[in-house]
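The complex is shown incomplete by one protein chain, all other protein chains being positioned as in the whole.
Should a chain be cited, it is by its letter among A, B, C, D and E, assigned in written order, with residues numbered from 1 in that chain.
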Amino acid sequence: MSMLPHKVVTFGELMLRLDPLGHDRFVQAETFEARYTGAEANVAVALSGWGVETFAVSKVPAHEIGQACVNYLRRYGVNTDYIVRGGDRLGILYVETGASQRPSNVIYDRNHSSIREIRSEELDWDRIFEGKHWFHVAGTAPALGANVRSVVEEALASARRLGLKTSFDCNYRSKLWGLEEARNVLTRLMEYVDVFIGGAEDAEKIFGIALHEKGDDRFRTEYAAKQLCARFGFEWVGMSLRGGDSASKNRYAAMVCYGDECFFSREYEIQIVDRVGSGDAFTAGLIHQILRGAGPAEAVEFAVAAGCLKHTIPGDFNLVSVEEVERVIGGEHSGRVQR
Amino acid sequence: MSMLPHKVVTFGELMLRLDPLGHDRFVQAETFEARYTGAEANVAVALSGWGVETFAVSKVPAHEIGQACVNYLRRYGVNTDYIVRGGDRLGILYVETGASQRPSNVIYDRNHSSIREIRSEELDWDRIFEGKHWFHVAGTAPALGANVRSVVEEALASARRLGLKTSFDCNYRSKLWGLEEARNVLTRLMEYVDVFIGGAEDAEKIFGIALHEKGDDRFRTEYAAKQLCARFGFEWVGMSLRGGDSASKNRYAAMVCYGDECFFSREYEIQIVDRVGSGDAFTAGLIHQILRGAGPAEAVEFAVAAGCLKHTIPGDFNLVSVEEVERVIGGEHSGRVQR
Amino acid sequence: MSMLPHKVVTFGELMLRLDPLGHDRFVQAETFEARYTGAEANVAVALSGWGVETFAVSKVPAHEIGQACVNYLRRYGVNTDYIVRGGDRLGILYVETGASQRPSNVIYDRNHSSIREIRSEELDWDRIFEGKHWFHVAGTAPALGANVRSVVEEALASARRLGLKTSFDCNYRSKLWGLEEARNVLTRLMEYVDVFIGGAEDAEKIFGIALHEKGDDRFRTEYAAKQLCARFGFEWVGMSLRGGDSASKNRYAAMVCYGDECFFSREYEIQIVDRVGSGDAFTAGLIHQILRGAGPAEAVEFAVAAGCLKHTIPGDFNLVSVEEVERVIGGEHSGRVQR
Amino acid sequence: MSMLPHKVVTFGELMLRLDPLGHDRFVQAETFEARYTGAEANVAVALSGWGVETFAVSKVPAHEIGQACVNYLRRYGVNTDYIVRGGDRLGILYVETGASQRPSNVIYDRNHSSIREIRSEELDWDRIFEGKHWFHVAGTAPALGANVRSVVEEALASARRLGLKTSFDCNYRSKLWGLEEARNVLTRLMEYVDVFIGGAEDAEKIFGIALHEKGDDRFRTEYAAKQLCARFGFEWVGMSLRGGDSASKNRYAAMVCYGDECFFSREYEIQIVDRVGSGDAFTAGLIHQILRGAGPAEAVEFAVAAGCLKHTIPGDFNLVSVEEVERVIGGEHSGRVQR
Amino acid sequence: MSMLPHKVVTFGELMLRLDPLGHDRFVQAETFEARYTGAEANVAVALSGWGVETFAVSKVPAHEIGQACVNYLRRYGVNTDYIVRGGDRLGILYVETGASQRPSNVIYDRNHSSIREIRSEELDWDRIFEGKHWFHVAGTAPALGANVRSVVEEALASARRLGLKTSFDCNYRSKLWGLEEARNVLTRLMEYVDVFIGGAEDAEKIFGIALHEKGDDRFRTEYAAKQLCARFGFEWVGMSLRGGDSASKNRYAAMVCYGDECFFSREYEIQIVDRVGSGDAFTAGLIHQILRGAGPAEAVEFAVAAGCLKHTIPGDFNLVSVEEVERVIGGEHSGRVQR
Partner (left out) sequence: MSMLPHKVVTFGELMLRLDPLGHDRFVQAETFEARYTGAEANVAVALSGWGVETFAVSKVPAHEIGQACVNYLRRYGVNTDYIVRGGDRLGILYVETGASQRPSNVIYDRNHSSIREIRSEELDWDRIFEGKHWFHVAGTAPALGANVRSVVEEALASARRLGLKTSFDCNYRSKLWGLEEARNVLTRLMEYVDVFIGGAEDAEKIFGIALHEKGDDRFRTEYAAKQLCARFGFEWVGMSLRGGDSASKNRYAAMVCYGDECFFSREYEIQIVDRVGSGDAFTAGLIHQILRGAGPAEAVEFAVAAGCLKHTIPGDFNLVSVEEVERVIGGEHSGRVQR
């Protein structure tokens, strides 16, 4: 295992993900596969598998389903000591896996979850951040209402004050909040962010970044990233680019900018096993590369190869090794059996 | 199939029941068996299997998990035309199956469910009850808050006004509401009830019925039932009696009173497959017998044999035929293969 | 749900479909997935999901496997009140799912089934058709012997007499009957048919329609359809067009003619989950469009998009919503997760 | 493995057995466990596991389900070279596993099976029996119609003529044929039988053996056996005795007579996993003991211990070793883990 | 969770346990349930669930199966930082679950495992034991050959030197080593042991403790324990007592001595789900009680109730809470559903 001497903290909601078996539709399901997930925890799990010490901060109910969620993170090496217990329920995500022309479908049952009732005094960020190097949170967290929002702001401000690097995955979800509210909240939060991950489309909708009218996708993506940097002073920006025509396969590439230097990765054609969590895998790949001091050209290839591999793994966690990511970068993806 | 020319309406919450496989504990579960349930709907399913036309009234979310719940009832012949769609979520019941000295364990995640937001104007009881003969509801319904409570009261009052017979399964659950509140609400509702199902213990706690200090269990049970009849004017009272020493096996019997006539059933020793829903199976058995004009002696044997068989079936539904119940009454429970 | 105020009746055999898990071959199977199916019932299920009231008419044995079959239809909203109980057995279809160069394989074990012994007096078509608008049957029904054949003829004649629109899916299966017999029977039945679904190849083999010697596939398909209309006076003809090179993916398109107007749909490239039932899904799509008053250009796109989606769903039932079909027509099949 | 230098031939129907999972009822099943079985083949499998060379004779369809059935026997060491291929279908046995007061339930779908169309010329008994020592058949075979009946008679007569020992398990099933027909056929066949297995009840119903009016079960069983010997000249008679009160547990014992010497085994109280096939396990145990020259006292203990162990194994096959049977006889059934 | 401020270290082999599903025999298995286990790790998992900080020390291969084993412990809260990676393989335990008269069966495939090649310099006991309070090891560890044996002796000696309390579960397995060798090795190790767990039978076979010729089981057990204390100076001795007649149910009790004070627990009749690991559950219960300062009377009831509950849980881990154990002690084992 390639070890990095860094400690990364994440904050966000943890949920139970329930999937019908195989390609069954919800109305056919007599069984659900049960996995636990969370945008930020997914990042922690991937980093943990790469030798980074990670700490997931959240709030889950005190009952056994909450404990099962905690155990699920511990299993993959994430430290769960800062997870608060209490509140009413663990949010649920019903996920139906699509195929071909039928997209995957997600039903949210995550209102009234424990984390939404979190109170500032339940988390002592000074203690949590002591000796840590990085803090990561996604845009789905401040979307969870006033309580979570103020915890996120407090966490980001503390991280900045205590010298941790911060990353933010924009991840706008219209089912969680409106554009107006998102714009107000996120614009304020961006001042604490060093590394921004998000799409050009979100940049336009939320931050009012004007998309360039001409040029191809790559040109417009780069243009948007540079405007974001200019406006918010981001050190790094990562954007993934997805194309394709079905729920079974996709084209997948990305761009990473470090200041003014923007690099595009190679593009992969992917046969999809489970697409959910690939954005978090990309984010983890980018964080890993920045931690180990890579430049943007190297970082974008690692992050996109990590995201690419995630598509082949059931569930939200990117359970791959650094060596596996590097083999993909090195061009070994011929499918030859490893024996 | 033995057909009865009656139409029975039930009202109550519908929920998703999630079980780990076999005897796995919650923290071991990577898969949940998914079934839909509800105290009153369980009664409807059993009656439907016995040739009674049944109508389940409830409210479920408009999404596919709500639809799957509706489908689950339709599959077993229950009419779902009066189920209202809307609201936020379907309540969830996590059920872990115990064994021997380890009891089965239930985690409720049923707050904020669609039915709790039901509004009186969403149900037109005059139309629903038109041409129907019986209305059944359980004590878990009025425990779901003011909205459901007023719908229950309206339903019971309408049923009484329109000449339907009414049954009520007391089913006090301390996790849902306090004794004080239950006492106030239930006492008021009892005036509309013809057939009461519940335990002597509940009678004491909720209605302040004094348990007789002397005598064996049977005597005290009968004494409590007679007081209930005297106080609330119930036509019928059914009470099941359970003894035993493990989650794997139980002794099971019951008493049914019709006015002053009280009869006790034979007692069964049961090897338990799934105990959940056995109370609803007993209730369905009692309703079935009253519908077909049986006396209390006959009714109690049918109801308890129905409840007994439920213990052998996974899930909450009592999927047995009248003939199977009658074979048990007739003493054919030697385990000889039916071929 | 988009509701249509129509009532559709189908008649045909119901069977138990047994599949080895995943891509296992029959000789590897230690477990079978059990689903119930029938060409015409598949159409009813799809229509029922689109808000059409449907009634499946058939005959199944009086035992629990017959009941499980009935329940399977009820679950998806099909009215089963007219299903006759009796006879010896439910036919079985063993289905092995192929991949790549290995085609899916079907073993029929459907001789001596209950429906083959159906007697005319068991079905009162005047009563069944009362208040209904459409009758659908497939060519596999009259192939089941003299009893079923005369019921089909009686049903079609009654439908015509009572003013129902009729549809017929040709579906010639050489394992069920010879060409000669099929020609005699089907030619006679065609006089009652308003909407015909079938391939150009069947048209040639069974009805002796001369295929045009020149032109591409599209031209020849249109030429065959027009001859069929001319000869039998069909109001509508639907024909699907399939190309491709493996059991894992296919090209799929269709043509619909309304009188002289013939329209071809767009062509889809499909990653196949389960191809069985896609013809029935297409038929249901066409019926749905005619019921709602669409023209052939609109109808063919809906029907082929419905058929396309069926390929992504395990089992024979096309469990998709009108909205999902319309999203595919609208070009939303990028595989983007719905959340 | 304890080897015996004997070769045993069996003849009878082979079927597909389909079970819902666990204790699910038929109407709940979405999956069936698939196993292949046959009263006589079950005997062959048990003997094969005890080092006896066995040959199952039957007829199965030429398709892959027929082949899967053949493979299932080969897997457990039974020679299948004499199994004829052809005919329409493999019979099916749906088996629902009961519990407590709910008995296991079997639905037969075995009409029109391949073996029912067997023709005498398809089997050359002189060649089959060459070098063999024993022939076994059960009463379910002659119940399958005239074709099978005449093959059975020819086989028994050939076996007698060629010096093989013959055994017959009476096994009357009212679902297969009437008492009158059974009496006529079986009485004629008994003249070729050396070893008879069956219950006192069958002896009375079929052969008109008068049951003794007095005495306990044991006395009456012995009395019946002795009359059978007297009438038909059986060398050995084996009868199992079952008592108990539920589908989950049973008392189980047996009697074996060799001429006038009758011995009763110890009685076991059994927690039942799968009761089907326990009679065949008993028969195999008895044959094994006679082959190795045991006396009736020894034989009855082995046969009943073998039958006892079968109750603990899913499916119809008694997959236990001679050593395991002997450990039970030796009193080692304390449940201590073997490690 | 009841927390204890203690830190417990265990050392021993970790293995992969492979079980056929349900009651299937090995020769029927097409699927194995995969769990990771180890006598001492099982103790750590139970203690971890009761709020004790635990550290499992072992050696596993560097590949993914080794990692999966580590993850399995982390999931249940055990610290795995001291587990050494390397060597050839993870030992395997095939476990077949018996029923009734058929005992469970274990096949060892644990030779040549990574831990057998462990070298003293791979573990720094001074560092490992720093700040810890207890060290536990079982007799299966020194049975693994010279390397493991010298590591065990070094660990016990270091523990004694550094002031940790030590416990030793005798657990003689004849498949691993002979009595002579066990006697020599264990006698030497006993000098470092404070708390001894083992049976009277082992005491006799290994240490030559003379069993009292008279008296009942209880008397003889107490007599053996007292001799062990006298000879080796044990502070505590725990012995479980098992009776019963089947793999499906057992009687279970225990005795704990603190110096001269010996107390017997109540006896439980247990319906068995999975008996493997119940000894480790008892040991964990005893350690927990000693840590929290309980006396022997209290300790024995807790330890035996913990062992009792283990029988109801699939796998080797005793995933129960202190509250659940205390409810059993308090007599709440009526099987009443917890809701």
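By definition in this document, contacts are C-beta pairs under 8 Å (C-beta built on N, C-alpha and C of every residue); 3 or more make two chains touch, one makes a residue touch a chain.
Worth saying up front: this structure is predicted, and the values here are computed from it rather than measured.
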Over the full complex, note down every shown chain the hidden chain is touching.
-> A, C, D, E
Among C:28, C:147 or C:338, residue touching the chain not depicted = C:28
Logged for chain D, residues touching the omitted partner chain are 71-72, 74-77
Chain E positions in touch with the non-displayed chain are 18, 25-27, 29-35, 63-65, 67-68, 71, 88-90, 92, 94, 96, 105, 107, 109, 111-112
Residue list for chain C contacting the dropped chain reads 22-25, 27-28, 98-106, 108, 173, 175, 244-250, 272, 275-276
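Quick note on the criterion: only the chains that are shown with their structure count from here on.
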With one step meaning two chains touch, work out the least steps from chain B to chain D.
-> 1
Chain pair showing more contacts of the two, A-E and A-B = A-B
Using mean C-alpha positions as chain centres, tell me how far chain A is from chain B in Å, no decimals.
-> 45
Centre-of-Cα separation between chain C and chain B, whole angstrom = 41
Send over the residues of chain B in touch with two or more other chains.
-> 25, 27, 71, 76, 105, 272
Taking chains as nodes and touches as edges, what kind of graph is this: line, ring, star, complete or other?
-> other
